[in-house]
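Just one protein chain is left out here, and the rest sit where they should.
Up next, chain A:
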Amino acid sequence: MTTSAQPDWSTGRVLATAPVAADVQRITIQRPARGRAAPGSHLDVRVPVGDTTDVRSYSIVESDDDGSQLTISVLRVPQSRGGSAFMHTLVPGDELPVTQPLQNFPLSVAAARHVLLAGGIGITAVAAMAQALRRAGDDYTLVYAGRSRERMAYLDELAGLHGDRLVVHIDAEQTPLDVAELVGSIGRHPRSGATELYMCGPIRLMDAVRRAWESAALPLVNLRYETFGSSGWFQPEEFVVTIPERAVEATVRSDETILGALTRAGIDLMYDCRKGECGLCLLDVEAVDGALDHRDVFLSTTQKADGRTISTCVSRVVAREGSPNGPRVSLTLP
């Protein structure tokens, strides 16, 4: 069990692709064997974005025994101009740069109970975990929530594998997930203190679970989640960022980050994780026209509400109704 590693890039070859739900493409990639990919691990792939390239992270849904054939599943994001749209064009035989399996979301079998919660495409991060827990004979429940059956990848396969341990919630069928009830049931269980909840899904869902978890006074360390910094409260839109002390003004396109736009504008900023976890890229907010869309997990709820700092690698600004000049944020360097 490795917790993380430096990305080791090599050429991956697409072996097979198939649609597995509306807008979801399953893609199997061959790469040099490196040992079976552990549950919770992901692949980084390099994708063309505009006239440059960028890195996207996709959870590994399936790995063969030596880790040479890895399957991911990619949701096409409607406003995507880069990553997911490119991934959907891949056909067998195509090649693209990929890393070895990287692990930031490790499953611990030490917990007495496991609840796995997937919202939509988040199923890709927890499907392999459910498999491992099933194989180990552990106590687990897999909760899978989605908007409609057609949009939920792997639903039939999971039902066959996990039987009663799979609990499905579908908005279109009037059986939506009740977060308060889910967290409440964990809190009422006699082994509540020894239950780990692993979740992956839209940030609104994860924020709701986090708030319910805090108010149920469950141990925060038992709430396990991963974000690739790609999910916010609002749809990404274009906005303007300024650094008054350097007289810099840059446009942040909907498919790039503040960090990227400022770097392009010649500002040398410190950063590391690029997914809103480490806190190295924080800048102070001097003024904002619009609303901050915090997408990081470094700042606490209170700090996000204060709005005095922003994680430039993932967080954004969106227009507020009645702001005539479009969204803008002005930041100060450390």
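For this structure, a couple of remarks:
Note that in this section contacts are C-beta pairs under 8 Å (C-beta built on N, C-alpha and C of every residue); 3 or more make two chains touch, one makes a residue touch a chain; residues count from 1.
Going forward, contacts and distances are computed from a predicted model.
Think of the chain that is not pictured: of "Sensor histidine kinase", "(2Fe-2S)-binding protein", "Chemotaxis protein CheA" or "Multicomponent K+:H+ antiporter subunit F", UniProt labels it "(2Fe-2S)-binding protein". From the set A:I170, A:L197, A:V297 or A:V314, the residue in touch with the chain omitted from the display is A:V297, counting the whole complex. Only one of the listed residues, A:L15, A:V55 or A:A132, touches the absent chain: A:A132. Seen from chain A, the chain kept out of the figure touches residues 1-4, 33, 35-36, 38-39, 65-66, 104-111, 132-133, 135-136, 220-221, 224-227, 277-279, 297-300, 302-303.
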